[in-house]
Structure formats: C-alpha cells, structure tokens
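Have a look at this one before I ask anything.
Below, a portion of the complex is reproduced, with chain positions unchanged.
Chain lettering (A, B and C) follows the sequence in which the chains are written, and residue indices restart at 1 in each chain.
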Amino acid sequence: MKLQLSTWPEVEAYLERSQGIVIPIGSTEQHGPTGLIGTDAICPETIAGGMSEAGILVAPTISYGMAQHHLGFPGSVSLRPTTLLAVIGDVVRSLACQGFRKFYFLNGHGGNIATVQAAFSELWAEDSLAARASAVDLRLANWFMGPRVVELSRELYADAEGQHATPSEISLTWHAYPEQVRRLPLAPERAPTGRIQDARSFRRQFPDGRCGSEPARAELEHGHRLYEAALTDALDDYRRFLEMSVG
Amino acid sequence: MKLQLSTWPEVEAYLERSQGIVIPIGSTEQHGPTGLIGTDAICPETIAGGMSEAGILVAPTISYGMAQHHLGFPGSVSLRPTTLLAVIGDVVRSLACQGFRKFYFLNGHGGNIATVQAAFSELWAEDSLAARASAVDLRLANWFMGPRVVELSRELYADAEGQHATPSEISLTWHAYPEQVRRLPLAPERAPTGRIQDARSFRRQFPDGRCGSEPARAELEHGHRLYEAALTDALDDYRRFLEMSVG
Amino acid sequence: MKLQLSTWPEVEAYLERSQGIVIPIGSTEQHGPTGLIGTDAICPETIAGGMSEAGILVAPTISYGMAQHHLGFPGSVSLRPTTLLAVIGDVVRSLACQGFRKFYFLNGHGGNIATVQAAFSELWAEDSLAARASAVDLRLANWFMGPRVVELSRELYADAEGQHATPSEISLTWHAYPEQVRRLPLAPERAPTGRIQDARSFRRQFPDGRCGSEPARAELEHGHRLYEAALTDALDDYRRFLEMSVG
C-alpha cells in the first residue's frame, strides 16, 4: 500500500489496523562512472515497494539527503543537515497528528545516518523538554546493514564491496531498472579508500567517485537475490519494531 | 534524461550542452474520496517524464509540499514554509555550484506557489544583499495553468473543474497509473467552495476533501489528452525560459 | 482608531466590540525617478488611516517588505522572506494572545504577496500540526486589486498603469503628501517590461526603476479619487471578512 497511490479514506481504514508507516530515505549523488545518481533512493524505494505489497503503508521517498562531499561531481544534490532535520520533523509531526505512531525510515545512504539520528533526537527533545511522553516511535533501518544482505554481499563480493558505489547497491538498482545496466572499464579495478571531508577533498581522493569498491562485479542476477534478502530483512525488522512499545 | 537514472559523467556531458534542469514539485495530500494522495506530485512527475524523453534533464520530484490545511485528513503530509524554503535553497545551490543556471520548477500544487516564490526571493536576496549578480535563473511553472491545459480543462469540465481534487488532475493521474482508477458515488456531486485557513476549518468546510470540483467527471481518456496538452505547454514554456538571459 | 495613538484601556474596550485589526504592510523601495521610496507603505497606511476614522483599529505599518530585486537602487531596503515570516508570526501571536481573532493585512506591494501568504501557512501549520483549531483568521488584501481601484485605474491610465511605479500609486502618495509632487521628464515615456530576478538583473532591465508604467500621468486629483475608491474597497472587504467564521 503506497501512500501516494491511496486515498484518505483508505489511509483512515489502514490506521485502524496499524499505526506504522515506512518512509524510504535516500540521496541524489554520484555513484561512480556506472552507478546511477539515484542509487541511494532507488534501493530503499524498491525494497519498500515490496513491503507495500505486504500491506504495509509506504510514504513517498525522501530523495534528497546528506551528500555535501559529492557536490564536486555534477548531478549530486545535498541538503544541509539542518534542512533534513526540518524535513524529517515536519513529515513525522504531520502523520503523528493523524494517529501514526511507528515511523520506520528505510535508508539507502550511510551518509544520512548521523543526521537522521539527530533528527530523531530533535523530535524527542521537544517532548522531553516539555516533560511529556512522546507519542511517536522512530527507527532508522539501513537496508545494506540487514543480516541477510550483509551475508549475501560478503559471499558475492567480499572486500570488493567497498564503501561507496558498491556492487551490492548497483546490482539492486539493476533489479529495479534492468534497462539501466551500464558496463564500463574502471581503472583501477578497486577504487581507493580514504576519508570523507568536503567536496574538493573527496574528488581529489576519489577521482571517479567510487570508494573502495569494485562495482564492475555487479550483476543483474545478484540484484534479484539482494532484493529478496533485503526485503526479508526489512519485513522482519519492521515487524519487530511494531511490537516494541511506543514512547 | 532523468537525473536519478543518469551517471555523473553523463550529467557532466549534459552540462556542456545545457545548463537547464527541471525539478518537479508536488505535495502529499488528500484529494477527496477517489483522488490519490500523491496526485500533486504524480502530475508534474509524469509531465516531466515526457520532458525527460525529449532530452531535458529532470531531477527527482520534491514530493512533500505546503499542505497544512489538509492535515485533518489521514495521509496528508506538510512541510512548513520555512522548511520548503530551505529545501529549495539547498537543491538550487547544490546544482548551481556545478554549473546549472536555469532551474525550472514544474509544480503540481496551487498551495506551493507562494512558498516557492518566497524561496526564489530568499535565494536571490543572498546575491542582491551581497551586491553581486546571481548566477541562477529560477522559474515556477504550474502545469494546470498552461494555456493548452486550461483550454482543454474548460472544454471538458467547465465549472466542474473546481479548485481541489479536480477532474483534470485526477484524469492525469489515471493516465499515469491506469490501474488506479477509482469510482465512488460522491455527494454532493459538486463539492462546496470556501476559504483556506487551518486544517480544522478546512475539514469542516470541505467534509470529503474536495473543493468546488466534480472529480467523478474524470476519465482515463481525458488523462491522455491532458497529458499531451500539459507536455506541449511545458516544453514550450521551458524552451522560452532557456532563451531568457540569466541573472 | 490607531493602535499607536490609543491606550491599553481603550484597546481593551475595543476588544469587547470587535476582535478585528488592520495591519498595513508595505515596502521601502525605489519607485522610479519621481516616485517616493515609501510609496508601498504610504498607500496602505493612508487607506488604513481612513479605516481608522471609521472606528476600526489599525496597527502601525510594517514598512519594510520584500524588495531584494530593488536593492540595486539606493535607498531600497529588503527583509529576507524568512525574516518577514518571523515578523508577521510575532505580530499575530502577540495580538492573538489578547483576544484578537481577525487580522487584515492591507498590502501595498505586489512583491509581498507570496511571502505574506507563506507566513499565514506557517502560522496555521502550527495549529494544524498540533491537531488543534486555530484561533485566528488571516486575510491579505491588496489595495491595488480592489474592484473600484482597478476600474478607476483602468479608466485613468489603461495600459500606462504598468507594474511598478504606477501612476495610480504615485497619485495616491500625492494625495497623502501633496507637497511631494515631483515631475521630471522620463524617457522612454513608457517603461520597459521584463522579469523579476535578482537586483543586478532588475537594474539592467529597468534602468530607471519603473516597470511598464508611465508615472508621469499621475495627478494629485487622481490621488483623491483613488483614495476614495480604495477606502470603499477596503471597508467593504474588511466587513465581509469580519462576517466570516474564524478557524
């Protein structure tokens, strides 16, 4: 059940059986010479698509995230952390005022983790500073850290997975968009590793945008398997989350 | 050419031939008993999809907009105006630092107009207060106000178009998602009109969420025609925009 | 009844008979070679002066508005949109906590419209996100769009009215300050038209600050007639506004 493809009476009915919602969050940022700029949004959106088929309500994807270090590569877009804090705050407060209680952010970008967690603190701080119980429970789940995904990724790529523009995420985007398979010779085969600072430093350290990865090892068939693993991870984790008490 | 389905070297190549980009902006808000909550994002995203086939670069849709008055209906989500100002500012600044100069916001929600214009002023004010020329040109285009769309909508629905949950936009969402056609008896046939204030007042005045419209007159076939009209309007308007000098 | 020329017990007594207040809002920006920099504040302040004589409470004018595009001309002052949002929010909340319910912003500057509307959304969003009814009703009225004013202006100037530094507003400032009549040869007689972006672009397009207008057609006697038309428009509109239910 996708929020954007539902009507309000359908959501009203849903709220009677569940107060949970999935919000995919990604980023719009370069993913090396062959990876799609939308990779980090496409992955959680695709997995959440599977969750929606299981009857879980899924909100529209927050497609822009924390990508300041990628801005040296054309097509990358970044919010500032304070902006993302405001976006997450408004989305949660909007749905909370209608009775939603369980917010499951399915994330596709490692760079978002810190700021999403800060956004949760900002939301809870409002309640805590007012000495009142919070009505909302918030969870950040990173699809690429689910147990089945981690195991499969290790099996498929071991060290070649790397940190950015990984074969796992690229395979998964091919599962979502099979017509978007791109293969180019990449040199060196294994991208360098380094530290993340500002955009200039990033581009100097990682000239083609990849970090520590061999995306050339991505395969469409891997994408199908990764999708299944990620969906099972997410469904499991979401169900556990629903069972935890709120606030 | 969709930004999320491109790689950075492809965007780099694009920038050499054009400094323009289309950014669909919508809202996630109730559209009456039969209209999709995503209507205002789906419409510009669909039209922009046509533009992208014409070789124009299209960014991911900003799916959340100004919908505070709809929050009384489950599933509606609103950013605050200050949040949307920050989002638009960050998106524009990100792409501007890479050489984009022409930002075409294709909008699907009347309620966004004021805040998007305020966001443009906020961006330009930075340059104006610094006594420097702005490097960016910004345009807000509302698909539902294009000349061909207005004419067709008048022909098809006349007064029954109304202001919210209109047969035009609902037909267009059916063009995009033909499997989402919903037909329900709506009473009264023509929704009431009124004034927009806060969410409580809105729900009291517009009990099923429609404003002044007869969405039951929507037809899939109308959606096809509206799509063609809207795409032609947008392509025309975008090309004129590109020809105007920047800053 | 002017707020600044009243005492608090007088306002307390007023509140027992009315919860409405008029807040003139303008801008401090160039109005061409002969127009006063205060034109956009003087006009609504003058009309509101007439309203105050009819026993309506009128607050001090918000004299600074959205004028970033005029900053290339000395003497122009602009708030940023986020600043004006904060100002309007504080003014409304201050008076609302004392029992005012109907806020009528009488506006003299087209450039303010978007941001004032965004400010209204920001205020209502607070209530809507908290799932409570708003206690305030907010209206933006542009004196230059009232029916009698539009008709008279068309009759007097037709196309020569233009968009900025119009003969209508200049005539009205002369009604307010007859000693400020300035007449200078303007070339071309009719100012160019164009698009509003940042301050540099504005000054390049509109070298003497006028947009599409022939302010040389202003007359003091027109000012008297425009004042009467504008006051009648405003009194009518304000009374209708008071009759509408709040929140």
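By definition in this document, contacts are C-beta pairs under 8 Å (C-beta built on N, C-alpha and C of every residue); 3 or more make two chains touch, one makes a residue touch a chain.
These figures come from a predicted structure and were not determined experimentally.
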item: Where 3 copies are displayed, count of copies in the complete assembly; value: 6
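Keep this in mind: only the chains that are shown with their structure count from here on.
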item: Inter-chain pair with the most contacting C-beta pairs; value: A-B
item: Computed distance of Cα centres, subunit B from subunit A, in Å; value: 25
item: Whole-Å gap separating subunit B and subunit C, where each centre is the average of the chain's CA atoms; value: 29
item: Cα-centroid distance, subunit A relative to subunit C, in whole angstrom; value: 46
item: For subunit A, residues that touch 2 or more chains besides their own; value: 90, 94, 97-98
item: Parts of subunit B lying in touch with subunit C, wherever the complex brings them together; value: 66, 68-69, 71-72, 78, 80-82, 85, 111, 113-115, 117-119, 121-122, 124-125, 127-129, 131-134, 137-138, 195, 197-201, 244-247
item: Residue ranges of subunit B in contact with subunit A within the complex; value: 2-12, 14-15, 28, 30-38, 41-42, 59-64, 67, 71, 73-80, 82-83, 86-87, 89-91, 94-95, 97-99, 177, 180, 182, 209
item: Complex contact set, residues of subunit C against subunit A; value: 128-131
